[in-house]
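Here's a structure for you.
Missing here: one protein chain of the complex. Every other protein chain is in place.
Chain lettering (A, B, C, D and E) follows the sequence in which the chains are written, and residue indices restart at 1 in each chain.
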Amino acid sequence: MKLVMAIIKPFKLDEVREALGALEIQGLTVSEVKGFGRQKGQTEIYRGAEYQVNFLPKVKIEIVVATDMVERVVEAITSAARTDKIGDGKIFVMDVEKAVRIRTGETDADAL
Amino acid sequence: MKLVMAIIKPFKLDEVREALGALEIQGLTVSEVKGFGRQKGQTEIYRGAEYQVNFLPKVKIEIVVATDMVERVVEAITSAARTDKIGDGKIFVMDVEKAVRIRTGETDADAL
Amino acid sequence: MKLVMAIIKPFKLDEVREALGALEIQGLTVSEVKGFGRQKGQTEIYRGAEYQVNFLPKVKIEIVVATDMVERVVEAITSAARTDKIGDGKIFVMDVEKAVRIRTGETDADAL
Amino acid sequence: MIRTKSQIALAAVAGAAAVALADPALAQEAAGEAVAEPAALPVSAETAYIFNTLSFMIHGFLVMFMAAGFAMLEGGLVRTKNTTMQMTKNIGIYSFAGLMYWLIGYNLMYNGVGDMGGFFGMPGPWGAADPIVDGAYQGDAAGYAGASDWFFQMVFVATTASIVSGVVAERIKLWPFLIFVIVLTGVIYPIQGAWQWGGGWLADAGFSDFAGSTLVHSVGGWAALAGAILLGARTGKYGPDGKVHPIPGANLPLATLGTFILWLGWFGFNGGSQLAMGSAIDVTAIATIYMNTNLAAAAGVTVAMVLTQAIYGKVDLTMALNGALGGLVSITAEPLAPSPIMAILIGGIGGVLVVLAVPTLDKLKIDDVVGAIPVHLVCGIWGTLAVPLTNSGANFGSQILGIVSIGAFVFVASFIVWFVLKMTMGIRISDEEEAIGLDKAELGLEAYPEFGRGSQAL
Amino acid sequence: MIRTKSQIALAAVAGAAAVALADPALAQEAAGEAVAEPAALPVSAETAYIFNTLSFMIHGFLVMFMAAGFAMLEGGLVRTKNTTMQMTKNIGIYSFAGLMYWLIGYNLMYNGVGDMGGFFGMPGPWGAADPIVDGAYQGDAAGYAGASDWFFQMVFVATTASIVSGVVAERIKLWPFLIFVIVLTGVIYPIQGAWQWGGGWLADAGFSDFAGSTLVHSVGGWAALAGAILLGARTGKYGPDGKVHPIPGANLPLATLGTFILWLGWFGFNGGSQLAMGSAIDVTAIATIYMNTNLAAAAGVTVAMVLTQAIYGKVDLTMALNGALGGLVSITAEPLAPSPIMAILIGGIGGVLVVLAVPTLDKLKIDDVVGAIPVHLVCGIWGTLAVPLTNSGANFGSQILGIVSIGAFVFVASFIVWFVLKMTMGIRISDEEEAIGLDKAELGLEAYPEFGRGSQAL
Partner (left out) sequence: MIRTKSQIALAAVAGAAAVALADPALAQEAAGEAVAEPAALPVSAETAYIFNTLSFMIHGFLVMFMAAGFAMLEGGLVRTKNTTMQMTKNIGIYSFAGLMYWLIGYNLMYNGVGDMGGFFGMPGPWGAADPIVDGAYQGDAAGYAGASDWFFQMVFVATTASIVSGVVAERIKLWPFLIFVIVLTGVIYPIQGAWQWGGGWLADAGFSDFAGSTLVHSVGGWAALAGAILLGARTGKYGPDGKVHPIPGANLPLATLGTFILWLGWFGFNGGSQLAMGSAIDVTAIATIYMNTNLAAAAGVTVAMVLTQAIYGKVDLTMALNGALGGLVSITAEPLAPSPIMAILIGGIGGVLVVLAVPTLDKLKIDDVVGAIPVHLVCGIWGTLAVPLTNSGANFGSQILGIVSIGAFVFVASFIVWFVLKMTMGIRISDEEEAIGLDKAELGLEAYPEFGRGSQAL
């Protein structure tokens, strides 16, 4: 199994979820995060003083999937989240050794 | 070392922490997340229009433990977080290559 | 590639980001978390009743870097985040198998 | 202290009774004159002047506070990412409206409307004609300080503009919006106001609108409706399939606070519209208005709660809040004549209308962020239509004439202004700005800029 | 402008003095009559009528705004997940109470209580008996507009119900709660009110409660206490070991705002309870009441701050807020008679009582979410007991009689109503609903529904 962790623009979340739904992904977990990257925040002025907004709001999606699904999941996220503008985000894939469904105690593939 | 990442129902957090305390787990990190899964949110009505609540509030616990502890940790979380109702959540286990305690620079097992 | 995940004290974030900037790290993702550890919260009193604050505010930084950068990144975080007081936090290093930049589809080292 | 009426009579105002009893001749005379000029006899002209002015001031500051009520209500019903903008608009509205109404609005509404054929007054900056000459009071035909009247009328115009800001929230550009407010408060509102409250042709035609169900609330509603049509709905509000995607408000305690403030302000809105307090008749009228206003609002809430429970199986707080306002708007055209039970009915029907109109509007794909069109336009029409039910001096024909003529004028005029703005400056922000939110996109300042409680600002 | 008293005398009301000085005979006469009917002489009956009515209206709208104060205070002290519910209850309370008090409450409290043996009045919808006949003022024995009196009494009953909602928050079902409110405001409150303010048996027995430390505040406290006992504590509040697990309120600025609004409203609550303003004596009394009310509240805050610092080593804001309200409730039974220093003492002791009663209640495992029982019940009893200290017309025996009789009646009657509700509809939500929160479980609407600032609603 793999953990696919994607950092995307917040307003793309709905589209990504739908794209994943089409792959019959049954579960995922979302967190609100702040991103620092090539996309720079605007320079803002507050009460006459300039400041640089370094961190931009992003959404992090974590999905654990069977290894053979990884390609398709990455694909789906990439195309749904893309706006072709800087700051679209990243996808990282990591190995997961074990998965457990708390309710049933099922493990691994059965737990997803 | 392993990272045990558990997605649980928010109101189970205290019980899980106590169960882990019994294992003499010294540290863990919690984030607030939203989960999408088999457990569906209610259909809500706002100002006369229906909508589906897709994302439900969950809590994510991350604990890095020595490899030999993993079984017991997973066990403890499973039994403390279980309500036997859909949406109880998942536990994922991943490999951690290195750990550092910032304060002292200690590493790996000593750092936990 | 490796994921460096650091849990630090919130008010150290700016210094850490600057230290990483010096290493020409181009991107990172931050989340707000609560930590439970050796550092205990104060015992607080609310309306005459005592309670123990178990969870303290922390910030989690996630950075995916090329493997050869890991040492320097860990170093930089360690020295920037250290206050020498309990609760300074931890750094964990994990393996990342794949990285994709959503905007371009670039992968791995090119995607960071 | 015992609070029974009889006790009070014996204690607090014993003297008054005593005087009358002590000198039957005086009482006789008083009673005699009371038939001729009943209200004025025992209150001296200057005392009446003070009371009348005081009524405008007290009720005026209550209405002024409605600006805060609208700001909180709207701030609670938009999304977080548009909250700073909603605050900015609301403080801007109240300020710009106040200046415009001084600069031209008041006189356009009240200054010699009869001489201009009853269609509008002679515009120009307002100036007091107070009965104080060389520091001495010289008697006065009007019976109140001109500045207090100006203040009271001014806060009304601000209310009208606030109604608009709620409807078009979350997608309109700041400056075009404020320019519309300037035109609305300086020109559109005063012109239609001149027709009725300025003593113009509509007043002559027998139209009756005590405190502004039509003149204030519907006007705001029509102006907003025109804007909402030209602006279009917020992105994502209506699916391609016609499905409505609700966008819940971000802060319901704020919205609730706003509603309570508006409710409070409404005692000023309706009570002050008696326009005088210097006689027992007037103050009794104001007291009756307070009571009816409260009963109508309470009925609006009750009906909205019961109805949402019945239809949807759950009480909808935002509908209950709208129900309060719907009840209030409904009673505003005639808060004095109804008996308590009629006030309850009028307000309760307002609650029904709100609950039904909100989804109807969505079916028409008119995106009204805070429900201001159901509350102010629909209930405003209902309240105006209901006047003849309790006020024998009014008739349905004149009421319809007023509703239609003011509605047509305001809708068309507003549509033209919005349209010109759309063609020139543009009124709608880009999709990307909408996604980011007006606060970051247009103002560069978030309403809650911290990244969580625990962290420092990022 | 110089603000010294002497200057004022020479400037602003120079005329008045001048008149008296210019015509010694007139002044003499005035003085002479002043002994006979001192307060009324120079204020005409109709002017007094206007002042009295105005007092009810101004002070009434201040008390009305306390509904917002309670909503914000309670909204700030519950957890986020129950906030929408708290808003819904509070707007419901104010609305339902207003309708019930019109429908039967007012007359049950005031209408011919003497004829019913002093136990209650003849219920039925309230109707004005105003001294305006055919549009002319005919003089009036009561000296104020009936509608203004109704309005002022109505806002009091809403206050009582608001007290209850804070105590039983976070675990009670919406509709059973609202049904209780209907019975409380329509029946229970008016009956005990009839005993005293309606001129019933308790008034005859010499009980004294100027503005309602017992009649309003304790009544709310007793009704809430009965409910809290039958409901049980919130899950997790008390450990099996008897340990108290505090559940901090979610939004302290909201709670602070609510307290300030309540403080503001209290000038209306106590000041308006003078029930008249149409004479120098009455208005001087109201001014004194304002001052004493403020001093008592200030003392309550000060004592709560110093005491929490001394006992716990830290100032507890929520105790300071409760301290303000404790001071206010304490002075409410007699805000007129005390000298400033006595007002400070009475309010300060209220602050002490709050600080001590909050943990005591927890020891009894009575879960009072907002501290309303310490504030309204405990301080209400204290304030009522303290009346004879400053008001020579009151005595401890009658005070205790009033406290006990009203307490027993309200507690038992409330207990029965709660009990019937518990047996029939059930009053408590399920454990799972409690964990999820009332907002999602019962209303399907979160108070702050967004998932963080940056994201869109999820």
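Observations, loosely collected:
The rule is simple: a contact is a pair of C-beta atoms (placed from the backbone, for glycine too) under 8 Å apart; a residue touches a chain by one contact, two chains touch by 3 or more.
Just so it is clear, the structure is predicted and the values come from calculations on it, not from any experiment.
Touch with the chain that is not drawn comes from one residue among E:Thr53, E:Thr214 or E:Thr259, which is E:Thr259.
With the whole complex as reference, residues 1-9, 11-20, 27, 30-31, 34-35, 38-39, 41-44, 47, 51, 54, 58, 62, 79-81, 247-253, 256-257, 259-261, 263-264, 267, 271, 277-281, 283-284, 286-288, 290-291, 294-295, 297-299, 301-302, 305, 309, 314-318, 320-321, 324, 339-341, 344, 435, 446, 448, 451 of subunit E touch the missing chain. Interface with the hidden chain, as seen from subunit A, comprises residues 45-49, 51. Residues of subunit C that touch the chain left out of view are 11, 34, 42, 44-46, 54-55.
One rule holds in what follows: only the chains that are shown with their structure count from here on.
The interface with the greater number of C-beta contacts, when B-E is set against B-C, is B-C. Centroid distances from subunit A, each centroid being the mean of CA atoms, peak for E.
Mostly differing positions are employed by subunit A and subunit B in their mutual contact, as under half of the interface residue numbers are shared between these two copies.
Subunit B and subunit C have Cα centroids lying 18 Å from one another.
Each of residues 248, 314, 316, 318, 435, 451, 458 in subunit D touches at least two other chains. Along subunit B, residues 31, 34, 45-46, 54-55, 94-95 each make contact with two or more other chains.
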